[in-house]
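Only a single protein chain was left out; the remaining protein chains are all shown in position.
Per-chain residue numbering starts at 1, and chain names A, B and C are given in the order in which the chains are listed.
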Amino acid sequence: MSFSKKIRELLDHHGKPSKEVYFDLENSGWVPPEVVEAMKPYYNVYGYGHPSITHRIGWEALEVVYEAKELIASSIGAKSIDEIVFTHSGTEANNLAIAGYLLANRNKRGKVIVSSIEHLSVIFPAEFYANILGFKVIRVPVNGEGFIDPEIFKYYVDRDTVLISIQMVNHEIGTVQNIRELVDIAKSVNPNIVFHTDAADAYGKMAIDVNKLGVDMMTISSHKIHGPRGVGVLYVREGINLESPIRGQLSVEKLWPGVENVPAIAGFKKAIELAFNDFDYNINHMKRLRDKLMKGIMDNVDDVLINGPIGDRRAPDNLNISFLYVEGEAITVELSLHGIYVSSGSACTSRVLEPSHVLLAIGRKHEEAHGSILFKTSRYHSEDDIDYAIEIIPKAIDRLRSISSIKPN
Amino acid sequence: MSFSKKIRELLDHHGKPSKEVYFDLENSGWVPPEVVEAMKPYYNVYGYGHPSITHRIGWEALEVVYEAKELIASSIGAKSIDEIVFTHSGTEANNLAIAGYLLANRNKRGKVIVSSIEHLSVIFPAEFYANILGFKVIRVPVNGEGFIDPEIFKYYVDRDTVLISIQMVNHEIGTVQNIRELVDIAKSVNPNIVFHTDAADAYGKMAIDVNKLGVDMMTISSHKIHGPRGVGVLYVREGINLESPIRGQLSVEKLWPGVENVPAIAGFKKAIELAFNDFDYNINHMKRLRDKLMKGIMDNVDDVLINGPIGDRRAPDNLNISFLYVEGEAITVELSLHGIYVSSGSACTSRVLEPSHVLLAIGRKHEEAHGSILFKTSRYHSEDDIDYAIEIIPKAIDRLRSISSIKPN
Amino acid sequence: MSTRIPLPYSPKVLEIFRNPKNLGPLENATVVESAGSPACGDMIKLYLRIERIDNIDVIKEATFESYGCAANIAAASIVTEMIKGKDLRYAWNITWKQISDELGGLPPIKYHCSILAVGALKRAIRAYYKKIGEHPEWLPKELVQEEKLVLEEEEMIERYHKSMKEVMGVVDRK
Partner (left out) sequence: MSTRIPLPYSPKVLEIFRNPKNLGPLENATVVESAGSPACGDMIKLYLRIERIDNIDVIKEATFESYGCAANIAAASIVTEMIKGKDLRYAWNITWKQISDELGGLPPIKYHCSILAVGALKRAIRAYYKKIGEHPEWLPKELVQEEKLVLEEEEMIERYHKSMKEVMGVVDRK
């Protein structure tokens, strides 16, 4: 039987729950109808050439690409749309920043600093290209809530340091790093250090101004804010030279080669508008529901640990909880059967049977990391969604604990 | 005034022609309504996680990703869906093949052979990574129709050669290379040579079987066959190891890191079905209309040159004509004003003011390359579209020739 | 089949995960043995009530507890089904592959879950004979492959995690 038929069998056996609540927004968000509508003209009306083509259809593509760049630039305080580079994902934007910088400076050598809880699309290109090109990568440790201690950071930054990449918000535990403070430390040691921040999980969820932050490069990803997949953005401050690890374009052209994904860019533009209209309302909404979910779980389930900080320095949409004595993959399946969709940092959900490096880095023991579940709330969730989750989760955990061979002692 | 407003002004001044025919399918095709429909569920119904997620929504994503892989695998005779790797563009698939191979074999050194008319997304990664990693790149010349002479090819291939990349169909002049013959020559010199072919412009337009061809890697791109942008495919024969130039995924996982663009993959799947249903009809249609357009232009315009071969060894959809004494960018603008959308290999349409390297490689003089126009026909074009083009083009060329400071002597 | 592709669960795994059979501690168990550890993220505990009838050691009852993924739970449950009413020699010869097949085929990444189930079973059988001070001739003196794998998983977890930490680059905090 083909793989797809096997999955169909599984899906048929699983069935479609009568109520469904999707919290797995870290892995991907859904795209609301308005955004799909905004994309459609660029698929349907007629063919669309790429932006440097000299005909009406190409100019229509160029118009929406520039509108999107203008909107993004103004939303983060960038000086010019020249500083906005489209890729096809946040992963690619991170690679363009890290690999692009190391490749462009491959005669320099020196030290690259990342945090130990960065997304793998920062850590891996840093290590891969550093290894090939002769740079050195240092991972700065974080404390139990995921924060970098400025004193420790200071100790790592030196005059050899050429590139630093520290994310604005951690994607698993929601830690909001104090980027401005870290930039100041870095630039006081060496003003030539290039500072990149991965804001994939921050953009649209808090105010960001690249100049107030003092960062030189910044990553954004469309599907993190209910935009379509297929668009990442790297903000690149004027004067920073990168050499893309992906080639195929003349150097005078855009940094990421290949035709722009024009319909997806049009959709992302719409998603940005939706995120920034009623910005405060949206943030308060996701935060309130997140807090309600957290309280509902804490009140009804024993032996849980919150991963990441509590309070203002946690992203408004993030909730990460370890349920002790049960394993996270089993929780995701159990909740799925009841229409609640989440992901886990458990070893059993990863391809190398190793728990999330983020949870280990904040000092969680393996057995704590195994039972971790990540929820993300969004402006589209309702009170009712949260009530349903609070009703289901304790039962799910109870059932799995009743199966478990590990019991509280 | 913002850039996008300037373009709006230009578009308003240009106006929307009452009839429009889009031939710029090399740069991007339009996406028919059936394909957009096929994508919509994966945007709209609910959120979609990535394939390794263990919940219903993730499994639904996995189902369509596998269905697409199975369809692609069967359409090219691949042994297993393991051999099908998704990227976000043909450019990225070419980079994964070339850079991925060189990075994985970076301790080997040796020679890389490409043709002088490859797409830049083959030539540039070959040269960029060869330069960094210590390989050598050779460009094999082509004859006046774009064909590689097997005798000359034989002369270039040696026991130092590790990687060869020769495209199946040239994107500008439609030359259909005899890949099987070149593979045989290469493997007879050294069976360990890895042979990649860029089939971005061949797939869906001719029968392809990776085993009959004997290639080890092959590139496909969705938007070349009226699929959505945002999906490229690299076929990688089992046993070939690559190290992606883009990092962020554990090595046991898929080669191109980042979430799959599930809706776009669903759309591509639909586009493949549309291309392969009534395959013969589709091919005959585009070929007949191409021939009609060619004849219509030749009969009504003097002093034109056909670029690329004529007959069976030309792709069925490709027409590339140089109009002497006029410049191609001016032609694209003039035709756009009448609703006909094409692109040119002229220096004036490129960012480095250099004509197409393909046209120069087949021996076209600069003044010949400057006046080149590329048309691609598709199953969606009607007789009427071609009639309209044949009506407009001679007038457009006449007008520009009346302006031109160069006259036939 | 390559491991590059994440194979999904079979409907059977999901079914048993939903409705596991023979769950929970067994009051009057003859032996209780487990394999795996919380740190590994998977641990199966088997409870067997064994009776000697006509000189044959028969598993009259078998129950389980499982800490682990859905496949782990399903593997533990199905193994209790497969051995109930069977004699120990038969039970000894059950392979992880048989368990995987009974489950409709596990994804390669989940093979170790059924190895764990077999490991726990073999450990329980050895424990039984040790307890009654016998050693039937069909019972190998040396540990067999699956027992070794389980031991390795338990022992190697530290070593394994250490090397994985290097791969993943997790630094221990000062």
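Following the convention adopted for this analysis, a contact is a pair of C-beta atoms (placed from the backbone, for glycine too) under 8 Å apart; a residue touches a chain by one contact, two chains touch by 3 or more.
As the structure is a computational prediction, the values presented were derived from the model and not from experiment.
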| item | value |
| --- | --- |
| Contact list for the unshown chain, restricted to visible chains | A, B |
| Hidden partner chain, touching residue among A:Leu62, A:Val157 or A:Ala200 | A:Leu62 |
| Among B:Lys79, B:His366 or B:Lys395, the residue in touch with the chain that has been omitted | B:His366 |
| Sole residue of B:Val36, B:Ala78 or B:Ile123 that reaches the chain not shown, by the stated touch rule | B:Ile123 |
| Residue touching the undisplayed chain, where the options are B:Ile113, B:Leu255, B:Ala330 or B:Ile392 | B:Ala330 |
| Chain A residues touching the omitted chain (full complex) | 51-52, 54, 59, 62, 80-82, 238, 252-254 |
| Touch residues of chain B, complete complex, unshown partner | 3, 6-7, 9-10, 12-14, 116, 123, 127, 139, 141-143, 152, 325-327, 329-330, 333-334, 337, 346-349, 351-355, 357, 360-361, 363, 365-367, 370, 402-406 |
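Here, only the chains that are shown with their structure count from here on.
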| item | value |
| --- | --- |
| Chain pair, A-C or B-C, that carries the greater number of C-beta contacts | A-C |
| Geometric centre distance via CA averages, chain C-chain A, whole Å | 37 |
| Distance from chain C to chain B - Cα centre to Cα centre, in angstrom | 53 |
| Multi-partner residues of chain B (at least 2 other chains) | 52, 54, 59, 62, 81, 252-253 |
| Junction residues of chain C - those touching two or more other chains | 3, 5-6, 8-9, 70 |
